[in-house]
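Note that one protein chain is taken out, while the other chains of the complex remain in position.
Then we have chain A:
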């Protein structure tokens, strides 16, 4: 187990370096980092040259990357366009997005798996068809349309929720945004669980469990569900990273000042430090989530052992 984790951590290093280098290059090559620093006007050449020297932008890109990464490992993510430290932005943005992601993942786990089990056990019945059609609708309507509609209905017309989330973004205000963020994945989790349950339902071990006279509840939760969860856990695990990165749309609709908000500002203003810094953290989250998923396999299925 320990050796497996170490090997995986070592494998993560080239991926981490590659992904951060990639986003670094994308932001630097595709845009001019100085352009955003003079506000909406264009910089005059002398100021631009001075800024370039100041930020080390006159050096070759690989050298800039090395300097940047060196700084990152000492905990210095640079400064954002408004002079704030990127680490400061992170310390306010990440807690908000993490809360939002937690709400979304909870929706996926609780609602998604429950619906998947219910439909998987009743394949072909009206409940199954209804949920299946519903998931297709949720998947095909773009998230921002769902978000704007829910905001209009619940927030503006019926006043059940506040149409925009306050700066502190407590859990209570994040329920509807979390649902919007989770919606597409929720539909996928439902469908995955349904397929997996329906496939395993006819497995020998389920028949054995029933033949032993176990109560139906125990057969479903302990035997059927546990064996059917592996693809679902994989999906939810890889989704955590995607949710945090994809929160950009949800955060914009509900005016949540989290990671997505900062990234949106950073990208539009071509602020290399903010974009690369936040994406670096997102890549790390993604890699760690994937590792945790693989370790969870062994918990769900004792046959899987990591030497």
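Note that contacts are C-beta pairs under 8 Å (C-beta built on N, C-alpha and C of every residue); 3 or more make two chains touch, one makes a residue touch a chain; residues count from 1.
Here is the rule we use: contacts and distances are computed from a predicted model.
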Seminar exercise, completed: Complex minus one chain; that chain's UniProt name from "Peptide ABC transporter permease", "SusD/RagB family nutrient-binding outer membrane lipoprotein", "Glycerol-3-phosphate dehydrogenase" or "Cytochrome c-type biogenesis protein CcmF" is "Peptide ABC transporter permease"
For this session: Would you mind spotting which of A:1, A:15 or A:61 touches the chain that isn't drawn?
Result: A:15
Seminar exercise, completed: Where A:57, A:154, A:203 or A:249 are the choices, the one touching the absent chain is A:249
For this session: By the contact definition given up top, give the residues of chain A that touch the hidden chain.
Result: 11, 14-16, 18-19, 22-23, 26-27, 30-31, 136-137, 139-145, 148, 152, 156, 199, 241-242, 244-246, 248-249, 252, 263-264, 267-268, 270, 275, 279, 282-283, 286-287
